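Sending over a structure as C-alpha cells; questions will come in a sec.
Every protein chain except one is present and positioned as in the full complex.
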Amino acid sequence: MPEQTPDEVISAGGAGAGMDLAIEEGETLEKTPGGPEGTGPAEKPRSLWSDAWRDLRRNPVFIISALIILFLVIISIWPSLITNQDPLNCDLGKAQESSQPGHPFGFDGQGCDVYTRTVYGARASVTVGVCATLGVSLLGGILGGFAGFFGGWWDSILSRLTDVFFGIPVVLGGLVFLSVVPGSTVWPVIGFIVLLGWPQIARIARGSVITAKQNDYVQAARALGASNSRIMLRHIAPNAVAPVIVVATIALGTYISLEATLSFLGVGLKPPAVSWGIDISAAANYIRNAPHMLLWPAGALAVTVLAFIMLGDAVRDALDPKLR
Amino acid sequence: MRGATQAKWAACAVAVALMATACGGGGGGGGGGANGIVSSSWGDPQNPLEPANTNEVQGGKVLDMVFRGLKKYDPKTGAATNMLAEKIESTDSQNFTITLKDGWTFSNGEKVTAHSFVDAWNYGALLKNNQKNAYFFGYIDGYDKVHPNTGNASAATLSGLKVVDPKTFTVKLSQKFSLWPDTLGYPAFAPLPKAFFTDHAAWVSKPVGNGPYTIENYTKGSSMSLRKWDGYPGDDKAQNGGIDLKVYTDSNTAYTDLVAGNLDLVDDVPASQLKNVKADLGDRYINTPAGIIQTIAFPFYDKKWDTPGGIKVRQGLSMAINRDQITSQIFQKTRTPASDWTSPVLGEEGGFKKGLCGAPCEYNAADAKKLVQEGGGIPGGQLKISYNADTGSHKEWVDAVCNSINKALGNNKACVGAPVGTFADFRSQVSQQKLTGPWRAGWQMDYPLIQNFLQPTYYTNASSNDGKWSNKQFDSLIDKANAESDKAKAVSTFQDAERVLAEQMPVIPLWYQNGSAGYSDRITNVALNQFSVPVYEQIKVK
Partner (left out) sequence: MGRYVIRRLLQMIPVFFGTTLLIFLMVNVMGDPIAGLCGERQCDPATAAQLRKEFGLDKPVWQQYVTYMGNVFTGDFGTAFNGQKVTELMATAFPITIRLTVIAIVFEVVIGISLGVVTGLRRGRPVDTTVLILTLVVISVPTFVTGLLLQLLLGVKWGIIDPSVSSEAPFNELLVPGLVLASVSLAYVTRLTRTSIAENARADYVRTAVAKGLPRRRVVIRHLLRNSLIPVVTFIGTDVGALMGGAIVTERIFNIHGVGYQLYQGILRQNSQTVVGFVTILVLVFLAANLIVDLLYAVLDPRIRYA
C-alpha cells in the first residue's frame, strides 16, 4: 500500500486486506477491474495524481471509455472524416423512409440522412454536455465546498442562494434566459444549464464536505496547524469529490437530454444547428411509425453518456486512495 | 389491447342496455342510442365563456352547443340560413330590420326577445366589458362612442340598435355592407338571458343559453358535461343524450386515448399520428376543408422589405415552395396547396377561385431562383421565418418550407426557422412590429364570406394587417365590393381585389387547412363544420 497521503496515515491505515471481512461473502470490494491490489510498496513517494494516473493506465474501463470519447471528440471536430454528405441537404420526398444503400440509418421527418445528422450532431451535443458539466461542477463544487467547509454565514448565504435558484422552474428559466440571450450557438444553452444546474452540485458538494470535515484526519491536520487551504485541497477535496464526480458524470447525460427538451420548447439550439437533442425531440412524435429516427441519435447519446460515466467511475476509483 | 378494450366496450354495452331498459320502462323517451353520451376531447378555453369574448375553437365548441343566433351556417354548404330570425330586411344595404321567430326560449324558460339580442350586443361592444370580439360590432353605428380607440366610452349603448317591439329590432350600420346579415351566424351575435346581466359570476361559472344542449356540470380546467335540452324549440335537436368534454393536456394523449377506447371523438389529430390513422381507425376518420388558410407574411413596415424589387423576391420565394410535397409528406394531405387567398369552404359562388394566384403559387425551382436574383436577393441575405414553438406542428412545416427554398436557391443557409417560445411572445412581437423578417401567419374565418378573408388582413391599417401592407387599388376595390348590393357582383369585385394580391404577393399563400377528426366505433354520423368544430348535435350513438 502506498502510504504517502496524510489522509491514509491518519485514517488508521485506510483500506487493508481486513476490509473484506466487512462483507461476509468475502468479496473484494476494492478490486476495480484490473486494479492493482497491493503492488510495489517500496517505491518513491508519489503524489495522489500520479498514483491515479498509474492506476488509470492499467484500467481497461478507462481505456475503452477514453477511446470512445477520443473518437467523439475527433468526429466533433472533423465530421467529414466519416461522412461525405451535408446534414442540411434533405429531400422531403424521402421523409421517414428506412435504411437504403448509401443511407444506412434511413431518413428523418424532413428527409435528411439520419446517419449524417447523427455524425454532425455530435459536435453540438458533446460540447453542450462537456462544457455544461465542467461549468456546473466547478461553480457548484467550489461554492458548495466553501459553504460546507466554512459553515456559518457563508453556508447560510450560499445555501439560501441555491434555494432561490432551485425555485426557478427549468422551463420558465429556459424561455426567459434563452429568449433574452439570443443566438444560434451552443453558448447561451451552456450558460443557461450552468446557471440553473450549479445548485444541485453545490448541495451535494456541501453535504460531502460536511461529512469529510468531521473525519479524524481533518481534525488531526488542523491540530497539526495545517492551513485552511491546505486542509481543503489536500484532505477534504479528494475525499469529498467522489459524489460530485458521480453526479456530474450522470448529469452530463441529462444535460444533453435537457438540450433536447429546450430544442423541443423552441428555445434551445436553433436551426441550422444540428444536434442530437434537436433530432431526438423531433423524432419522439414519430416513435410509432419511424422508430429509426429516434434510435440512432438516442443510441449515440446513450453511448456517449456511458463513456463519460465509465470514465468518471474510473477516475473516481483512481482518486480514492482507500480503493487501492 | 384487444382483451381490455373489449371488456370495456362490453361494460359500456351493458350500461347502455340498462339505461335503455330504464328509459323504456319509464315509457316514452328515445331509443337506446338517443340517450347515449359522447365523450370528446377538449382544450381549456382561454377566456371566460361569454359569447363576445370567445375567440378560439375550444370555447367556440361550447358556444356552438349552448347557443343559437339569428343565423346558422349550414355545416355542409356553409350557407347562412335563418335560425332565430324570421326575416332580415334592408333596402339600402345599411339599415336592416330584423324580425324574430316565435317560440324561442332560453333553457331557463325566459323568452328570447329583441332585447335579448340588443342587450347582448351592447354588452359585447362596450369597452369596459373587455370583450375580445367587440370589433364584430364595429360596423354598427355608434361603435366609436361605446368603444373609442383611446379614452373612455362616451355612450353606454350602440346608437344604431333600436328595439321596435319584443319581436323586432332595427340596425343601422355606419357604412354600406350588403353581406352583413351573413355575418350574424357568428357566436358573438348570440342572444343573452337576463341572468347574464343580473348574476354574472354565476352565469359564467355555468352558462345558460338557448341551444340544443344545456350545461349540467362544468369543472374549469378539466371537464364539462352537456346534456340534451328536451325543451329545445329548434329543428336541429340533439341526436344523442349529451356530450362530455374532457380537457387533454396534449392532442397526442387524446388520440392515444381514442385508440385505447377511452374516448369517442378527437377533433384534432396531431400531424405525427396521421400516418397511423388508417391502421388505427380505418374509415372512422374525417378530413374536410375548414375555413383556415396559412400564409407567410412580410414586414412592410421595414424599409428592407418594402422595395420595388420586393415583389419579385416574394414571388420567387413563393415559387420555391413545393406545396404539394409538403402537404403530402408533412401533413398527410390534411392541408391542400393554396392557389388563392380564400378557402374552398366558400365554394365557387362564395368567391373561392382555384388557381387565381397563377404561376407565382406553383412550384418552379428554376424560375424561383431567377426571380429572387432579379429582385435583388433576399433582404439581409437570410430568410428567417418566425413561428411560435408551443402550439401546433409549426416547426415541421417551417423547416420543410426552408428546405424547399434552400434547395431551389441552391444555398443551404438561405432560409432558417426562427422559433419563438410562446404564442403570446410571438404575437406581441408581431403586433409591436419587432420582427425584421417574415413570420408564419394564419387566418381562420369568422364567417364564411370572401370579405372576411380579404378586408381584415390586407386593407390598409386593418386590424389583422400585421405587416402594414397598403395598396390604394386594393382598398378601393374592397370599398366598392362592400357597397355592392348584388351578391354575385360583390363577390366578383372582391375577386378583382384578390387579383391585386396575386400581382403584389404581400403574403405568400401556403395551404388551406382541413379539419381532421377521428372517432370510436360507438358513434356514427360525425362531421366537422367549416370552423373545424364537430357538429355535435348530429352525432348518433350506437
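A few comments on the model shown:
Which chain is which? They are A and B, in the order written, and residues in each are numbered from 1.
Throughout what follows, a contact is a pair of C-beta atoms (placed from the backbone, for glycine too) under 8 Å apart; a residue touches a chain by one contact, two chains touch by 3 or more.
The shown structure was predicted, so the numbers you read here are calculated from the model rather than taken from an experiment.
Annotation: of A:Q85, A:S99 or A:T261, A:T261 touches the absent chain (contact as defined above). In the complete complex, the hidden chain is touched by one of B:A260, B:A359 or B:A488, namely B:A260. For the chain left out of this panel, the touching residue among B:S431, B:T460 or B:N525 is B:S431. Even with one chain removed from view, subunit A keeps its contact list with that chain: residues 12, 14-15, 18-19, 21-24, 27, 29-33, 156, 159-160, 163-164, 166-173, 175-176, 179-180, 199-200, 203-204, 206-208, 210-211, 214, 242-243, 246-247, 250, 253-254, 256-257, 260-261, 264, 280-281, 284, 287-288, 294, 298, 301-302, 304-306, 309, 316, 320, 322. Contact between subunit B and the absent chain runs through residues 1-5, 44-48, 55-56, 127-128, 130-132, 134-135, 147-150, 204, 219-223, 246-250, 252-254, 256-257, 259-260, 262, 390, 421-432, 441-444, 456, 463-464, 466.
Note that in this section only the chains that are shown with their structure count from here on.
If you average the Cα atoms of subunit A and of subunit B, the two centres end up 49 Å apart.
Subunit A meets subunit B in the complex at residues 86, 88-90, 92-93, 95-96, 109-111, 174-175, 178-179, 184, 265-267, 270-272, 282, 285-286, 288-289. Taken together, the subunit B residues at the contact with subunit A in this complex read 252, 270-273, 275-276, 322, 325-326, 329-330, 388-390, 395-396, 399-400, 402-404, 406, 412-413, 416-422, 425.
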